[in-house]
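What follows is a structure written as structure tokens; I'll ask about it next.
So, chain A:
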Amino acid sequence: MFEKLIDNSMAKSPWIFHINAGSCNGCDIELVSVLTPRYDAERLGFRLTGTPRQADIVVVSGPITLQTRDRLVRTLAQVPEPRVVVSLGSCPRSGNVFKGSYAIDGPLEKYTHVDVSVGGCTPKPEAIIAALAKATEILKEKRKEMHK
Partner candidate 1 sequence: MNVLLSSLFHVLIFPGLLFCVVMGVLLSGLDRIWVARMQRRVGPPLLQSWYDFLKCCGKETIVPRHAKKAVYFAAPVVGFAALISISLFLPIAGGKPAYSGTADLVVILYLLTLVSVCTIVGASASGSPFAGVGLSREMVAMISYELPFVLVILAVSRAILAPGDSLNNIFSLQAIADYQAANGPLITRWALIPAAIAMLFVIPCEVGMHPFDVAEAETEICEGTLAEYSGPPLAVFRLTHMVKMFIMTALFCVLFLGGITTGIAVLDVILFVLFCLILTFLTMSLPHGACARFKVEQVFKFYWTVVAGLAALSLILVWLGL
Partner candidate 2 sequence: MMAVNYIGSFALIALGLYCMVAKHNLIKVIIGMGLVDYGTNLLIVSVGFNPGGTAPIFTIAELTRESFFVDPVPQALTLTSIVIGACMTAMSLSLVIKLREQYGTLDTRKIRRLNG
């Protein structure tokens, strides 16, 4: 009977867990700047958590280098069920300028279904906020299917 209530609150308090799969830290700084006073994602209930166990939205940044590949896969597996994967910037989706290099191992699509992507080599915080907002809707949809 609380299901509808829980679904709404799922969209209202999405917690972000950030995985840096070898990124140049441009996107990482942008993601963290989303929580600063200027852009303040906390208005929408976002909160950066330390463990995948407490994460709803997993934000991946950086081309999946060989070193981070199995760590990425292992961490993604440890996120509890209704979860959404957001790829930040161009690298996860296509490997950006590192495409074809020996050190990276393919787009993020190979490992999980990427729900929302943000283009831009360091996307602007507003773009990230828009993406995260879209991610919360998808989260809500997933939660609905989960208990239907």
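Simple rule for what comes next: a residue touches a chain if its C-beta (ideal position, glycine included) is under 8 Å from a C-beta of that chain, and two chains touch if they have at least 3 such contacts; residues count from 1.
The candidate set was assembled so that all candidates are chains of the complex that A comes from, given by their letters.
On a predicted model such as this, the values are computed, not experimentally measured, just so you know.
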Pick the candidate touching chain A in this complex: 1 or 2? 1
Touching candidate 1 in the complex: which residues of chain A? 2, 5-7, 9-10, 12-14, 36-38, 40, 42-43, 45, 47-51, 53-54, 56, 78, 80-82, 143
